[in-house]
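Worksheet: the structure to be examined is printed underneath.
In this view, the complex is presented without one of its protein chains, the others remaining in place.
Order of writing sets the labels: A and B. Residues in every chain begin at 1.
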Amino acid sequence: MPRFLVKRLGLAVLSVWGVATLVFLMSQLIPGDAARIAAGRTATAAQVEQARERLGLDLPVAEQYVHYLGGLLRGDLGWSASTKQPVAIDLQVVLPVTLQLVALTMVLTVLVAVPLGVLAALRHGRAADGATRLVAILGGGIPVFWLALMLQWGLASRLGWAPISGANGFGLAPPVVTGATVVDSLLAGRPDMAADSLWHLLLPALALSAPFMAVVVRNVRSTMLGVLGTDYIAFAVAKGVPQHRLVLRHALPAAAGSTLTILGMQLGWMLGAALLVESVFAMPGLGTYLHQAIVNQDTFAVLGGVLVTGTVFVVAGLVVDLLQIGIDPRVRASHQIGAA
Amino acid sequence: MSALLEVRELTVQVRRPGGPVLVEGVSFDIAAGERLALVGESGSGKSTVAKALVQLDPTVTVRGSVRCDGVELVGASGRALRRVRGSQVSMIFQDPMTALNPVRRIVDQVAEPLLIRGVPRREAHARAVEMLDRLGVPRAAERARAFPSEFSGGMRQRVVMATALVGGPRLLVADEPTTALDVRVQEQVLDLIEEQSRELDLAVLFITHDLGTVAGLADRVAVMRSGRVVEERPVDDLFAAPDHPYTRGLLASVPRIDADPDRRLVTVADHLALEEAGHA
Partner (left out) sequence: MTSLPQLTTDPAARPSPPPPERPVPPGRAVAAATRPAAIGSGLARAARALAGPRAGALDAVAFVLVAVLVVAVVAGPWLAPHDPYRADPTAALLPPGGSYLLGTDDAGRDILSRLLVGARTTLLAATGVVVLSTLVGVLVAAVAAAGPRWLDETLLRVVDVFLAFPSIVLALGIAAALGPSLTSVVVAMVVAMWPATARLVRSVMRETMSSQYVEAARLTGMSSPRVVARHVLPNSLDSVYVQLGLDVSGAIVLIAGLAFLGVGAPPPSADWGSMVAQGREYVTTAWWVALFPGLAITLAAVAFGLLGDALRARLDPTVVAP
């Protein structure tokens, strides 16, 4: 395997370790007796001591840390006090729901924001550019949870254009395989269910995408403006290349790398904002799970959720970096020099 | 017989109310196969003239007349201009390191003037490779599939030239093509331009601030100062007996290897002052 790939994977592993350590530190911060919390509010003193022993909380911190890491490698994220199940199992159920929402939102954002940003750059200084910037600024300021609420009220409740909440219409829920309704529908060979699932995801995705569309539009616009000012674009114009070809085959490919980086960065924040949107639309995803866990003071569940979020982020960053190597020859070249 | 390129009263002004005039009343002709050098200091307007020929700069207004092979280019539609660019009139710029799109393959970029005119892909690529080979790019066929980052400066300038020449233009506008290169490579590129010009009956408008590069390559020289052409002569005449004091100043400012090392170098301003005072 090429050296840079090894380095990059190693970095990812290191990052995940860092994430896990930070989560462990957070667990040590919690005031109060962790054993009591784990045993539940109605536990007797004996049960609390039992819990303490079982969870290894009577051991020194360093040993706890080692146990913790060992547990992680085995896939053990602790036990949820509220659902009475291993946290890992809980997360397996809720994570796909959130990932599905985020994926859909990402697609929506790319399909809308990238062309808008390109358009704004091409019409730099004119009305369409100003209007796009204005919309971008507004999008950046609107709180997602409020937008979600307003969309729910306005489009769903008042106008009936979309479902208010829920994942599927009556009788259209696909058999659960992954937990992501669209995927499960397709796996079951029911495109009508998939369409219905997408329909139910529309409003949440729309609400979630607002702030990110704002960022992406701005970024694509300024990247494109930078690209359009380069010598190689000027040279292409001097060759007689017409505008549509100039944009599609000269400018966009050059801007792709930068755009990909931005999108990758958005992914992490999107996970966070999804939390709020899920809450409004009552979706059974990671966000709702985390929220419930916090309300119930279900420590392990909270920490497990946070850990998984951080890990997803690290993995996303890795994927973006690898994609960059695929699409940008300059990045490829620099890595080869590095490995030489 | 009318010349290939006829420029009359070319005036270029920044496209803004009260915008400064960059070039005024410039007129010159270039015959087919002829090589004209446009020289001047930085800011004299020579690059502006070059870009104005095919209306490359959207931030300026161009007035006057530029006729290429009888076709008027000033005020021509975008479509008409695009037809001319790359096929009748090609342009190459100063910095080869930034002239090529870093994310596209060399062969795609070189073949493009043909591809956009409907030449089938295979043939366009073949002609591109052939042009690269003719310009001295070693192992052209396999190296053409590479990306610009894998090429050196001198090689990139050859690629740029190949792109400019592949469409079979009648006029090549070269805007300071050697300035960013080191001396040895400069010479190679200049030789290439001259060789292609002779082989392909290609007219060249060569823009530079370096008089040295002009001497071997140009047939005629036009001197620009502050947006105007002050003198235009066949090259040998210009160097032997320049008419205009500015031209004399330019020539005088060229450091000579046989000059007295203790003497201060002469600037154009110095020389003009001297002439005024009657000392030159």
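What we mean here is this: a residue touches a chain if its C-beta (ideal position, glycine included) is under 8 Å from a C-beta of that chain, and two chains touch if they have at least 3 such contacts.
Small disclaimer: the values here were computed from a predicted structure and weren't measured.
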Sole contact to the chain not displayed, among A:L225, A:L246, A:V320 or A:A333: A:L225
For the chain left out of this view, which of A:G18, A:P191, A:P242 or A:G326 touches it? A:G18
Which listed residue, A:L91, A:V182, A:A273 or A:V331, touches the chain dropped from view? A:A273
Where the complex has a chain not shown, which of A:L69, A:L246, A:V306 or A:V320 is the residue touching it? A:V306
Kindly note down the residues of chain A that lie in touch with the hidden chain. 14-15, 18-19, 21-22, 26, 29-31, 133-134, 136-138, 140-147, 149-150, 152-153, 157, 218-219, 221-222, 225-226, 268-273, 275-276, 279-280, 290-291, 294-295, 297, 302-303, 305-306, 309-310, 313-314, 317
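Methods note: only the chains that are shown with their structure count from here on.
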Calculate how many whole Å lie between the centre of chain A and the centre of chain B, each centre taken as the average of the chain's C-alpha atoms. 52
Chain A-facing residues of chain B, complex: 54, 56, 81-87, 90-93, 95, 98-104, 112-113, 116, 147, 149-150, 160, 163-164, 167
Can you list the residues on chain A that touch chain B in the complex? 230-242, 245, 249-250, 253-254, 256-257, 327-330, 333
